[in-house]
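The complex appears here minus one protein chain, its other protein chains still in place.
Letters A, B and C mark the chains in the order given here, with residues in each chain numbered from 1 onward.
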Amino acid sequence: MDMDFSSQDIAFRNEVRAFLQNNLTDRLRDGARRTPSVFVEPDIGMEWHRILYRQGWVAPHWPKEDGGTGWSPTQKFIFERECALAGAPALSILGLRLVGPVICAFGTPEQKARFLPRILSGDDYWCQGYSEPGSGSDLASLKTSARLEGGDYVINGSKIWTTHAHHADWIFALVRTDATVKKQAGITFLLVPMDQPGISVTPIPSMSGDHEVNAVFFTDARTSAENRIGAEGQGWSIAKFLLENERGGSCYAPRLLQSIGRLEQLAQTQPSGSGGMIGHDPRFRDRLARVRLEAEALEITELRILAELAKGRAPGPQTSLVKLLGSNIGQRIDTLRLELLGPDALQLPLERPLYGNEAPEPVGSEDAQTAMIQYLNNRAATIFGGSDEVQKNIIAKTVLGL
Amino acid sequence: MDMDFSSQDIAFRNEVRAFLQNNLTDRLRDGARRTPSVFVEPDIGMEWHRILYRQGWVAPHWPKEDGGTGWSPTQKFIFERECALAGAPALSILGLRLVGPVICAFGTPEQKARFLPRILSGDDYWCQGYSEPGSGSDLASLKTSARLEGGDYVINGSKIWTTHAHHADWIFALVRTDATVKKQAGITFLLVPMDQPGISVTPIPSMSGDHEVNAVFFTDARTSAENRIGAEGQGWSIAKFLLENERGGSCYAPRLLQSIGRLEQLAQTQPSGSGGMIGHDPRFRDRLARVRLEAEALEITELRILAELAKGRAPGPQTSLVKLLGSNIGQRIDTLRLELLGPDALQLPLERPLYGNEAPEPVGSEDAQTAMIQYLNNRAATIFGGSDEVQKNIIAKTVLGL
Amino acid sequence: MNFDLSDEHHMFVSAIERFAAPIDVAARRRLRLSPAGYDRARWTQLADMGLIALAAGADAGGLGGSAVDLALVAQAIGAANAPDPLIELGILPALLLERGGAGAALEGVLAGTTIATLAWTERGQRYSLNATGMKADQNADGFALTGEKTMVPGALLADLFIVTADVGGATACFLVPKDAPGLCLRAYRLADGSIAGELTLARTPATARLALDNAGLAAMAADMRLYAAAEMVGLSQRLLDDTLAYVKQREQFGIAIGSFQALQHRLVDCYARQEQSRSMLYRAMLTDRADAATWHRAAAGAKAFIGENSNAIAREAVQMHGGMGITDELAIGHALKRVLVLDRLFGDADTALADYALAA
Partner (left out) sequence: MNFDLSDEHHMFVSAIERFAAPIDVAARRRLRLSPAGYDRARWTQLADMGLIALAAGADAGGLGGSAVDLALVAQAIGAANAPDPLIELGILPALLLERGGAGAALEGVLAGTTIATLAWTERGQRYSLNATGMKADQNADGFALTGEKTMVPGALLADLFIVTADVGGATACFLVPKDAPGLCLRAYRLADGSIAGELTLARTPATARLALDNAGLAAMAADMRLYAAAEMVGLSQRLLDDTLAYVKQREQFGIAIGSFQALQHRLVDCYARQEQSRSMLYRAMLTDRADAATWHRAAAGAKAFIGENSNAIAREAVQMHGGMGITDELAIGHALKRVLVLDRLFGDADTALADYALAA
């Protein structure tokens, strides 16, 4: 038993580190650090996207022939980890992790040629049309309909929680093309251009004051039948393929440990108000230590999954476990950050972005300026991408056999 | 709004206090304090029972005409509270709180005359035949059968978790007299003498080393048809009446607060091993404070229920809430006691009783000698008398309307 | 023993309900997004209802409400998810000005014509009441104040600042009007949508010193802890009620999500927390005030206990509302944010719990 990387993997890690050192600018790092929403703002995210694109590293999860890197699971893990440790912006997963792999797996050669290069280059920005007002965890009950008219699908209905719809060029959407069959069997997967009169986007303000998600309304919106992925009625199996990717993030620990390290630093400089620093209060100190232990354990849990992957075994629903643990540990960190930063952490600025020249002056510290926004936004971590309740149902059934 | 007792109630409280001062001997108090099992041992319990009997105070929950005290809900509460505060032994609830009220409510005049005086005097010790190996929370699925032969019921089957069956003169049992009807409709409530060849009692050792509960086996055991309470098939409604009484204990807080007070004292004298006392460790101190707050809140929750009762309103399923909270707070106290007493709390003596001349010498302190036994025994608090899960189902349905 | 509301209490509560009813979530958002985070005209209405005057005795021109009255009012404000900073900008200055003998200022506060606010928080002092970053120097004309304060409630509404400052090692309270020389205010938004401020004074003359010592400040803090706890009890009741209603109507997989046992048991835990919070509020507000230490301890314990419960209920309310819970379009998010602010008013849970434990 050992938890060491091979010498080849260490050489790869050093290559990644050197690349990050040379290409990850302070502006990008600052933008990432001071973006308290779940998704990074497109200006920062796409700048980093294009740098990685030029390096050929933007799509580690794609097949090599479609523009992927051809990395082993361990290399992918190392890359993700090093990016996290270096404080790189998170890329938008919508094109690269969600619709991209779907097109790679289910698209025709023509669809691949048309869409994949523009996802890689960052020329197209994507959003996801899955959830509907009445269909959250019970996704298969979705109602948005599409009917074929000539060579086009005509789409009516609405989608909700559509992240960055207001930035997107395309939406990939699950639609109902047959209402007469079993609900899962009547669903089709369509790619739809956003820039058309049949689509309107309404912001849904979050309680943090951010505008990330939207409602998207389709009123006789159109897309060519050529933009259907797979066959009619195949949408549900494509959706499941995609959800596995969405839930497949298996590298939470590095970012969590980075956040904890920052709190440990801050705890040494924040006065407790009764002499000494907060970090010396055994109650706070122990809470922070307990979260660190949880994140350190998660780091190994992730490595254990990686070791399975590297042996060519499917990790299966263990990704649900990582999602469950990672999001909950993140929320505990958010709570500790609020505690730690005291009265200053109550500020909730509404200006965005909080980086760059236009950013408002923080009250107290930059950490305090974003602490509340992070706390509020990150309540979503246990809701979106498969809620805690859904993950627990999955694990109970598939892992525990209940 | 106020939380004060009336002057009449205060006069009553003073009367109870004076009585306790004069009658609750050190031997009884010591026996109660050093009995770490859920039920007090009969020698201690029955001695106190007989003292209360002579005073006419042994059955506050019975109708006055059957030997009850005629007290108001507030007076009953005050009595229970003062007994707890004075460290009086808990009486066995089996006769006084469980079968007694059933006989008062459902018994014939002959049954009342035969059984009630001997419960009051303590001449008969009772046990309860409800649960069966296959029927726990789902009590109505019980299988022990009784058929009428001449003037006797002949009983076959088994009961489990029968507290103090090895001390009992009588058992009250739910039996199936008709297997052809809906399961609840075929149940009958019988009183059965224990001293007969058809009954055998097998101890079930608890993990604390105590012998409190038993399995009771019926092999053609007999009881006269005169010992049936209510009609054949009425057993389920009687059972529900009785369970309401069992769950109806609404005075947990005084004993909990007594236990917490004891821990607070101990925390000032137990060295932490790193200078100072455990009570000065802010982590332990805060945990203890949090439990105290929980118990202080429960005290008012109990008073709020009492205020409803005193106005003649039925408190209903709020007793489930008190049971749920009281048992969980008790378990938190048990955990803190183990923490507090350190290595000494790991002792688990198997000798019983731990009071009186034959008692083994404690290691470290008397508190340490019983801490582990209490911790282990009190795991039952959230299981017996309606488990946490059952209580939550009840509250969800009847209070929250889910 | 009686835990029923009196007729008079019912009257307060329905008055607040009527006052808050027109402010739905959209209106609440608009109000909070306005530059001062609140509306002065609405404040006048609140004062006209006598709700601020409740906090002062009849001799001082008030209505002489008891701590029980004020706690029930605060609870009703919470239950209505009302946007009104009654406890910070109404009750708090009224208590201080009456106890500190500033009758003239008090009159305006009770009438709602003057808005006064207490500037006590200092960055380096966290939740402590001891002023060290603001010094008061005595001169021929009285006192001049120099230093910094943060998290001053209602910064853009206030006409009058009550500023705590160090005078020879003790902490005293001074009155400083908003247009005083050397006063500089930087406003910022808090989680509950209100506007707080960083206040800098440079040799700013105080118009008066309140007749209030450290013990008087501690008593005010105990009062405020009780009222913050009371508002949180109201808020968590609202959060729980809204969540129960939601899980009964929201369907997934063809059935109401409230029929899922895992949610049911968690909702029972929330219900148990809420009942315990309410009991703890009653305990603290009915505690005999004859002995200051006992009563301060009860208030500290109640705030720590209720803060923890309310936060837990708020988090569950958001989780069970799913995506809707994290928007700004339901009462849920607004109530959660207000709980976060109140939980830190005059000390967070750790601070209040330590005060409770150490006072034993």
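Throughout what follows, a contact is a pair of C-beta atoms (placed from the backbone, for glycine too) under 8 Å apart; a residue touches a chain by one contact, two chains touch by 3 or more.
A quick note: this is a predicted structure, and the numbers were derived from the prediction, not measured.
Undergrad: Among the chains present in the display, which ones are touched by the chain that isn't there?
TA: Result for the missing chain's touching partners among shown chains: A, B, C.
Undergrad: Just to verify: which one of A:A18, A:L148, A:A231 or A:L293 makes contact with the chain not shown?
TA: A:L293
Undergrad: Which is it among B:V58, B:L376 or B:I395 that touches the chain not included here?
TA: Reading the full complex, the residue touching the unseen chain is B:L376.
Undergrad: Thinking of the whole complex, not just what is shown, which of B:W62, B:W161 or B:W236 touches the missing chain?
TA: B:W161
Undergrad: Can you name the residues of subunit C that touch the chain not displayed here?
TA: Against the left-out chain, subunit C lists 260-262, 264-265.
Undergrad: List the residues of subunit B that touch the chain left out of this view.
TA: Residues 131, 134, 136-138, 141, 160-161, 204-207, 209, 213, 270-274, 281, 283-284, 338-339, 342-344, 346-350, 363-364, 372, 375-377, 379-380, 382-384, 387-389, 392 of subunit B touch the chain that is not shown.
Undergrad: What does the interface between subunit A and the hidden chain look like in terms of residue numbers?
TA: So the residues of subunit A touching the missing chain come out as 1-6, 74, 264, 282, 285-286, 288-290, 292-294, 296-301, 303-304, 306-307, 310, 321, 324-325, 389, 391-393, 395-396, 399-402.
The rule we apply is simple: only the chains that are shown with their structure count from here on.
Undergrad: From the centre of subunit C, which chain's CA centre is farthest?
TA: Following the centroid criterion, the farthest chain would be B.
Undergrad: With chain centres taken as the means of their Cα atoms, state the distance from subunit B to subunit C in Å.
TA: Computed from C-alpha means, the inter-chain centre distance equals 43 Å.
Undergrad: What's the distance between the Cα centroids of subunit A and subunit B, rounded to whole Å?
TA: Result: the chain centres lie 53 Å from each other.
Undergrad: Per the centroid of Cα atoms for each chain, what is the distance between subunit A and subunit C, given in Å?
TA: 37
Undergrad: At least two partner chains per residue is the criterion; list those residues in subunit B.
TA: 282, 286
Undergrad: Pull out every residue in subunit C that's touching 2 or more other chains.
TA: Those would be 350.
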